[in-house]
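The complex is shown incomplete by one protein chain, all other protein chains being positioned as in the whole.
Order of writing sets the labels: A and B. Residues in every chain begin at 1.
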Amino acid sequence: MTATAQKPKAAANGTASRTTRLLADPRLPVLVTAALFLAMYGGGLSRYTNYGFGEPQVFLNLFIDNGYLLVAAIGATFVILSGGIDLSVGSVIGFTTMFTAWLVERQGLPLVLVVPIALGVGAFGGFLMGYVIHNFEIQPFIVTLAGLFLFRGLCLVISKESISVSDPSVDTLAQTRVPLGLGELSIGALVALAVLAVAYYVLHHTRFGRRVYAIGGNEQSALLMGLPMGGTKIAVYTVSGFCSALAGLLFMLYIQSGDPLHAVGMELDAIAAVVIGGTLLTGGSGYVVGTLFGVLVLGLIKSLITFEGTLSSWWTKIATGVLLCAFILIQRTMTGRKKT
Amino acid sequence: MTTTSRLRALTRHHLFWPVAVLIGLLLVNVPFTPDFFSVKMTDGHLYGSLVSIVLFGSPLILVAVGMTLVIATGGIDLSVGAVVAITGALTCSYISDQADQSALSAVFLAMGIGLVAAVVCGLWNGFLVARMGIQPIIATLIIMVAGRGVAQLITDGQIITINSEPYKLIGGGYWLTLPFSIFVVAVVVAATMLLTRRTALGLLVESVGGNAEASRLVGIRSARIKIMVYVFCALCAGIAGLMISSNTSAADGNNAGLWIELDAILAVVIGGTALTGGRFSIGGTVLGALVIQTLTTTIYTIGVPTQTNLVFKAAVVIAVCLLQSPKFREKVFGRKTRRKVTVPAQPVAPVEPAPKTEVSR
C-alpha cells in the first residue's frame, strides 16, 4: 500500500486497472465507430460488388453527398463538447438556403457578397443564442428551440415557395469536380474536409479548444480555475451558427435551390452523427474525427439502402435510431464504470 | 384587505400570467373581427372562433398535459411527436385493411392497437430514464429519431386514407352541438386532474421533481413514478395521434404531429411549470396550449401573413423564458432579490435568497 502513495504512477498503470483504463479511454468510441464503418463498408463490398459498390467514387460520393451534414455536425460537436445542445441547426441551414437563393436570384447580388453575408447572419444568430444562454442562464434547449422557430419562420417570411437557383456562378461551383486520382470530389466536399481540419486544429491546438473541453468536463471547476467561461460558451454557439450557415451554403450548392422546408429535422441527424461518433452528450469527451465517422456511417446507411433497392428510405431513420440507442447504452456503461 | 393587496394577491396567483396573456390575445382580435366572441348555431353544430380554437388546439392540449407530468419529475419527452405518428399510422392501417371500415368493433380494436403501441413507447422511455439512468433528453431522442421511420414503415411511406364514420367522430365529429374532440380533451384533462390530485400521485411527482434525494430518503419509489409518467405522457400523445388522424381521415407518418413536442413543452412552460421540475399545474398547461393556439388564430385573423406565425412563436418563447429567468429580471427590474454567487464547495444554507423574511419566526 505504501507504494500507492509514493508512486501513484505505479498504481495507475497496474495491471488491474489496464482494462478499466482502456474502457475509459475517450478514443475507444471513435475506434468502435470507425470499425463499424469499415464493417459496413466491407459488408457492402461483398454484397453489391457486382453493382459497382467497389468503385472508389462510391466512397468519395459519401463526402459529396454528406459534406453539408459533416459541416453542421462539426458545429454541433463544439456545442455538445461544451455540454450544451443546439436545436437550431436544421432551421439555420434551411434559412441560409432560402436567404442566399433570395439574395442571388431575387436581389441579383453577386455570390462573392452573398456568402459572407449569409455566414455573418448565421454566426450572429448563434452569438445571440449563446448570449442569452450565458447571460440569463436559460437552458440551451429552450433558447435554441426559439432559434429553431425563428429561423424557420424567417424562411417562410422570405417566401413560401421554393426558389431555384440558376445563377451561373453557383452553377459552375456546384458542377466543379476536383480530380483526385481515383475519383473526384465536389467543392462542397472539399470545404467540408477543410472545416474538419480547422476544427481539429482549433479543438486540440488552441486555448479556446481546450476551454471547450474544460467547460464540458466540469463547468464549475472551469469557473473556479479562472477560465473565461461566458466568452467560451458564447463562442461555441457562434461557431455552431457559423457552421450551420456554411452547411446551408453547401446544401444550397448541392441541390441548387432554396426551400423553406429544406433540412427540417437535420439537427437530429447532426446530433445523431456526433453521438454515434463517440462524443458524450454530457460534454467534455469526444473527437471531431469521431463526428466524421458518425457522418460517414449515416451516409453509408443511406447508400447501402439505395444499393439494396428494395428497402425504403425510412429504414435510414430506423437504422439511425437503433445505432443511436446502441451508442447511448455503450456510453452509459462506460461512464457508469468510471464513476463507481 | 385593501384593494392593492388584493390586486397583488391576484397577480401572484400562479395562473395570472397565462390567463392575462390569453385574454390579451383574444382581445387583440376584436378590432379586426368584431364578432370574434360570437358563437353561431348552424345545422345543430356550434361554430365560432372560440370553438375552433379549442377544436384545433385539442391535440396540443392532450400532449401538453402528458408532458406536464414528465416535466414535473424533472424530465422531458421529445418522442411525443413520433408517438403521435406511430399511433395514427397503426390505427389507420388496421382500419384500412378491414372490409367494413365502419364496423365499431374493428375501430375499437384498431384504436386499442394504436394506444398499446404508444404505451410501449412510453415504457421504453421510462425504462431508459428510470432504470438505466440516462438523461431524459437523450433517452427520448431515440424514439424521436427512429419513431418517424417506424411510422413510415407502417404506412409504407404512403399517406393512408380511410373512410370510417365512427373513427371520424373522435377528431372531426360533433356531439351535443360541440366538436367531439372537446369532450375527449375534457375527459382526459379531468381524469388527469383526478389522477394527480385525488390520489397522491401529484404530490409524489412534485416531490421527486422538487428534491430527488429527499424523496429517496423519505421512501418514495421514484423509478416507478417516473415510468408511470412517461407511459402516461405517451398515452396522451397516442390519443392525440388518434385525434389528428381521425380529423384528416388519414395517417401521414412523416408529418403527423411534427414539432408537437416543441409546442407542448412551450405550453407547459407558459403554463408556469418550471423545466427544472417540481410544482406543476395542469390548468396552467391547458391555458398555455390555448395561448399557442390563439396566437396562431390571431395571426390569421389580424391579417398578418400566416408564414410569420413561427417568428411570433419564437418571440413568445423568448419573452416567456426571459421573464422566468431570475437573472434577466434582476438585470431589468433592478435588484429586488439579492443573490450571491455560490461556489459549489459547500452549500451554505443561509445564503439562500430570503425575500419572504416576514414569514420566518
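Just so we're on the same page, contacts are C-beta pairs under 8 Å (C-beta built on N, C-alpha and C of every residue); 3 or more make two chains touch, one makes a residue touch a chain.
Definition applied: contacts and distances are computed from a predicted model.
Enquirer: Would you mind picking the UniProt name of the chain not drawn here, from "Cytochrome c oxidase assembly protein CtaG", "Sugar ABC transporter ATP-binding protein", "2-oxoacid:acceptor oxidoreductase family protein" or "Tryptophan synthase alpha chain"?
Expert: "Sugar ABC transporter ATP-binding protein"
Enquirer: Among A:L31, A:L224, A:L261 or A:L311, exactly one should touch the missing chain; which is it?
Expert: A:L224
Enquirer: Would you indicate which residue among A:R211, A:H262 or A:K317 is in contact with the undisplayed chain?
Expert: A:R211
Enquirer: Of the residues listed, A:N61, A:T144, A:T238 or A:S285, which one is in contact with the missing chain?
Expert: Answer from the full complex: A:S285 touches the omitted chain.
Enquirer: From the list B:I95, B:V150 or B:I225, which touches the chain that is not on show?
Expert: If we include the chain that is not displayed, B:I225 is the one touching it.
Enquirer: Tell me where the left-out chain touches subunit B, residue by residue.
Expert: 198-201, 203-204, 206-207, 210-211, 213-221, 225, 278-279, 340-352, 354, 356-357, 359-361
Enquirer: Going by the touch rule given at the top, which residues of subunit A touch the chain that is not shown?
Expert: 1-2, 4-13, 17, 21, 24, 26, 204-207, 210-211, 213-214, 216-218, 220-222, 224-228, 231, 284-285, 338
Note that only the chains that are shown with their structure count from here on.
Enquirer: Using the average of all C-alpha atoms in each chain as its centre, how far is it in Å between subunit A and subunit B?
Expert: 30
Enquirer: What residues of subunit B sit close enough to touch subunit A in their complex?
Expert: For subunit B paired with subunit A, touching residues are 76, 132-135, 137-139, 141-150, 152-153, 156-157, 253, 258, 262, 265-266, 269, 275, 305, 307-315, 317-318, 321-322, 324-328, 331, 343-344.
Enquirer: Quick check: in the complex, which residue numbers of subunit A touch subunit B?
Expert: Going through subunit A, the ones touching subunit B are 85, 132, 135-139, 141-143, 145-150, 152-154, 156-157, 160, 220, 224, 260, 264, 268, 271-272, 275, 281-282, 312-322, 324-325, 328-329, 332, 336.
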